[in-house]
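Just one protein chain is left out here, and the rest sit where they should.
Order of writing sets the labels: A and B. Residues in every chain begin at 1.
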Amino acid sequence: MSYLIKGAAVLGGAPTDLILSDGVISEIGSGLSANGAELVDAAGLVALPGLVDLHTHLREPGREDAETVDSGTAAAALGGFTAVHAMANTEPVADTAGVVEQVWRLGREAGHCDVYPVGAVTVGLAGERLAELGAMADSAARVRVFSDDGKCVSDAVLMRRALEYVKAFDGVIAQHAQEPRLTADAQMNEGELSGKLGLAGWPAVAEEAIIARDCLLAAHVGSRLHVCHVSTAGSVEIVRWAKSKGWNVTAEACPHHLLLTDDLAATYDPIYKVNPPLRSSADVEALREGLADGTIDAVATDHAPHPHEDKDCEWAAAAFGMLGLETALSIVQETMVDPGLLDWAGVADRMSYAPARIGRVHDHGRPLEVGQPANVVLYDPSVRRAVDPTVSASLSRNSPYAGMELPGQVVATFLRGRATVLDGKLQ
Amino acid sequence: MKRHLLSAADLTRDDAELVLTTADEMRSLADRPIKKLPALRGRTVVNLFFEDSTRTRISFEAAAKRLSADVINFAAKGSSLSKGESLKDTALTLEAMGADAVVVRHGSSGAPHRLAHSGWVRSSVVNAGDGTHEHPTQALLDAFTMWKHLGESRPGGLEGRRVAIVGDVLHSRVARSNALLLRTLGAEVTLVAPPTLLPVGVESWPVETSYDLDAVIPKADAVMMLRVQRERMQGGFFPTPREYSRRYGLDARRMATLQDHTIVMHPGPMVRGMEITADVADSARSVIVEQVTNGVAVRMAVLYLLLGGSEPAVGGEE
Partner (left out) sequence: MCAQPAPAEQASSQPSGGGRTVLDDRDIARALTRISHEILERNKGARDLVLLGIPSRGVPLAQRIAERIAAVEGYAVPVGSLDVTMYRDDLRLKPARALLPTEIPPGGVDDKVVVLVDDVLFSGRTIRSALDALQDVGRPAAVRLAVLVDRGHRELPIRADFVGKNLPTSLVERVRLSVAEIDGVDEVTIEGTVTR
């Protein structure tokens, strides 16, 4: 099946036609025609390279009540993603070649997008000894990103060894920066509000101190470092400083940290409970600036599905995490593109080129040019609609945006020239 | 419209004064042969206590019964293992029983808030203490006690009065509620604690703070001592109980520096020897036992004002 996409604004530019056939972009121009190709009217739509998520939780194996590889990747495709990195905190933990290969295969079978499993840094995420990182790198899943996400690799020596070890196969450690003792039983951002609400605080310094340490370690041993879900202004400054020294540090930020602030916790509704927590408006502003100037290289969703009962309770008993795959692009439009902080070319970089580069993913995050793999998203920035989590493809419903009006909608997603989403519907 | 009492901040000055004057009337009930008023006849009040607290629960039970309400006591074990299923499922059961008001004490801050706003129950929710967040009826009975001694039992009686609240403010829901309520009634509050036991952001509270107990108490009209658990030492909040009581404990020597009319209060239970010595607790200045008595009258006032009419006369919006 080939597709003739007519009149799409490639990276927001002038309307252009594209022909996708045999898995690649075979032609780009205007007034194109193609026999036997299905016509996709893209007037008014923006064409972007297929989005790549560096940070997603697919929950399978182990928590299929919350999400499966099939449902999670379906949600990803609806969000415009053609590749996702699935975090390792499953049950069992993805700390062996066997588990990562299982997740990789489930992704291929589902067929909604490519799944790149993330390998755990330490066995069982226990933070005591390294997992078989080499075996995971050599497996069919070809793991390049390693993370204990959910937990921090807090032991300095262990983090050093991990940073050194992955150099052998061009891997990267993606750190969930959270000093564990400073954040014991923490519930929300530590600040004025946490004191008033009687919820234990998660201070910014617990994130920043780890990031600073890891940047220095990475520089010392000559390694790459990736920082997951940067959430504070101080963290942005530290990353900026590390980059100014020429150190190989990359960072990601989540859509919810670009939009939501900690005052939502005053409702005590755990739909707003997430790790790292929602922060202040000053932090949100610093993140947006950091994403605009490239200090933050990528947007990653940290899509964290949870079943109903894990959120329908009092705050302290609730799980941390929010859905994110289906709303990511809309939030980036709302917080970055519409206010003029980032153009569509910038979106292509932060949501496709950069994450693919960091993850060492070779056939995604390619420019929209002839000969490149046909991983394309068509997006309509002109609509506005209220978010309705009940129509999500995810098995879970923990979206903090329910009822909120957000711009834009993914109209079509193509994975190697095959439509995974057409007319806004899963194929 | 259902209204709730979740936080001391839910009460305006008029609301708070109304509770005090109503409690004053309720208190005289104790002198009558028949200690019962029919105001809540036919109403059902449920005591939903996830944390052990015999004293508060009995106080609420007595208050509801004196108003002729039907009382159902529910002592649930809210362990973290069973998560919030305990809270929600219990709430749905109560709703099926037709509770008019749920008095809830829970170990998690915000649990009464969730109960009130989740749609699980339609009843009025009274917060009897949630985690380290608030304990509004405790603040009301504390204010009532101060009002009777220092405020001449008249409206505006606490205006300008100075209250020192001493101890583990960080973990104290009593401190939070008192700071808010006393300010609403026009009193001036000073929190005294070591820096480790004052929350981040306390500068934004409507209070003064001090690390120096000896400087603050001679000027206070009321000194309220908070319980300090010895286990807080484990978290490194202070080095030893001995150092804590030396610097922040109220003993006979410090008591002698108080003004003649100054009263000593404690929400209980006390850790004798830690934040307060036995001779202070048992002295004539101490109104600690009276606080407990006043608790019933104050809780009667709260229940009456929330449930006695077609709609509440005080309380927070839905």
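Methods note: a residue touches a chain if its C-beta (ideal position, glycine included) is under 8 Å from a C-beta of that chain, and two chains touch if they have at least 3 such contacts.
Note that the structure is predicted; figures quoted are calculated from it, not measured.
Partner chains of the missing chain, restricted to those shown and counted over the full complex, are B. Across the entire complex, the residue among B:9, B:58, B:200 or B:313 in touch with the chain not shown is B:313.
When the omitted chain is restored, the residue from B:37, B:62, B:200 or B:292 that touches it is B:37. For subunit B, the residues in touch with the chain missing from this view are 18, 21-22, 25-26, 28, 32-34, 36-39, 304-313.
By definition in this document, only the chains that are shown with their structure count from here on.
Averaged C-alpha coordinates put the centre of subunit A at 46 Å from the centre of subunit B. Taken together, the subunit B residues at the contact with subunit A in this complex read 80, 83-85, 87-88, 106-111, 113-114, 117-118, 130-134, 170, 173, 176, 199-202, 204-205. On the subunit A side of its complex with subunit B, the touching residues are 190-199, 201, 203, 267-269, 309-310, 312-318.
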